[in-house]
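Take a look at the structure set out below.
Apart from one protein chain that is not included, each protein chain of the complex appears where it belongs.
Presenting subunit A:
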Amino acid sequence: MFSLSRLMVSALVTATLSHGTLAQAQPANITGPEVETFTLNNGLQVVVIPDHRAPVVTHMIWYKVGAADEPEGESGIAHFLEHLMFKGTKTHPGGAFSAMVSELGGQENAFTSQDYTSYYQRVAKEHLPTVMEFEADRMTGLVLSDEVVNPERDVVLEERRMRTDNDPGSRLSEAIAATLFVNHPYGTPIIGWQHEIEQLDRANALSFYDRFYTPNNAIVVVAGDVTTGEVRTLAEATYGKIERRGDVGPRMRPAEPDLLAARRVTLADPRARQPSLTRTYIVPSYANAEGRQAHALDLLAFILGGGSTSRLHRSLVADQSIAASAGSYYQGDALDQSRFVVYAIPRENIDMERLEKALDAELSKIVKDGVTAEELTRAKKRLVAETIYAQDSQTTLARAYGTTLTTGGTVEDVKEWPSVIEAVSAEEIQAAAKLALQINRSVTGLLLTEEAPPQ
């Protein structure tokens, strides 16, 4: 239970939307066993993560395309296409793929983010050839008719109502992102704006599919009871037969102007019975940070607000008793600029202004004085331990590699992550804090009950 802070985090993070589940923001902080990668002649990259503990495999395909790559006015098409990819192909019409996975006792799903779209199946190892054949087939053979596209659009609109419109906190998050990114498409929600989703059709979906779903724009990750040799043979026999549809070109999105203006967004709603405060800063991601900046930001997020030993928890929740919870996180896995978020949920009858002052005081302190040796040691231990815990789950590892490789990183980046974390100095963290916590590059979001006076 006591995942109040986590609940809030997932409510406040721009949701990564999926066919069936919500993709959690995944830090690129996970290493693995003897991971190998190779590339087929058609440009498709393959990553193999051996895990021989159980005769089970996780097979994922990651397309280097997400919501931020959508044509203007067609917000939501990346995610809508993800749904439509389950509607069948010439070779395997209708729901044949899902029916087959189900009969094999497999599990499947898909998810879309700003930067990638991913599909996966988990099956007993002997079924790997089958799911690879089906997945390769749907890279080119998708068949869509209005009879399946139209009800699915309604499904996506229900998904939007469920995730966003029904929840004041999610509506605020959407407004915060739109205010933080004024030119870059990260300001547009992954699921899309309602009025644009309503206009999406079969032609939009197929044109997006034809442009981005090609082997040279995809990465296949196989984790589990397999060897690189086995996967290479299977990959050549399935994905290897697909021809490139053309060059996707470099992923250049409109850059964000440096506005240098602190922005505030307030959402007052009678249904928001628990107020909250979040501050979101634009910061570099792993893809565009210099040196160990991004690693330092991960450590900073942990020291500042990563748990019950963190500064924000100790100060606002434990010592001053003004917050029910407080914390911070860094979303380092983005192709372009990313976000560093701090948040606090006030206790009953605590004034929001007082809460914000207390939060600001902690932020100023860490910028001015940096972190202690003890804090740094604890944070490093904790983050490096996470990489060992992560090896326990083939799905977690597969997702870590997929996320990194579709947001500008390499297999080596994932492998080296723990040793780079170990190397970060207290000075680098202080520099990262100075870089990240600039009020002029932030949006402060307030969720208030309607009765409260606006700030």
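Rule of thumb we're sticking to: contacts are C-beta pairs under 8 Å (C-beta built on N, C-alpha and C of every residue); 3 or more make two chains touch, one makes a residue touch a chain; residues count from 1.
As a working rule, contacts and distances are computed from a predicted model.
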From "Probable chemoreceptor glutamine deamidase CheD", "Peptidase M16", "Formate dehydrogenase iron-sulfur subunit" or "Heme chaperone HemW", the UniProt protein name for the chain not displayed is "Peptidase M16"
Which of A:Val248, A:Ala272, A:Ala400 or A:Leu448 touches the missing chain? It is A:Ala272
Of the candidates A:Asn288, A:Ser393 or A:Gln438, the residue in contact with the absent chain is A:Ser393
The one of A:His184, A:Arg378 or A:Arg399 in touch with the missing chain is A:Arg378
The missing chain sits against subunit A at residues 1-2, 4, 7, 20, 52-56, 86, 95, 98-99, 102-108, 122-124, 126, 150-159, 161-162, 165-169, 224-225, 270-274, 307-309, 314, 317-318, 321, 324-325, 345, 347-348, 378, 381-382, 385-386, 388-389, 391-394
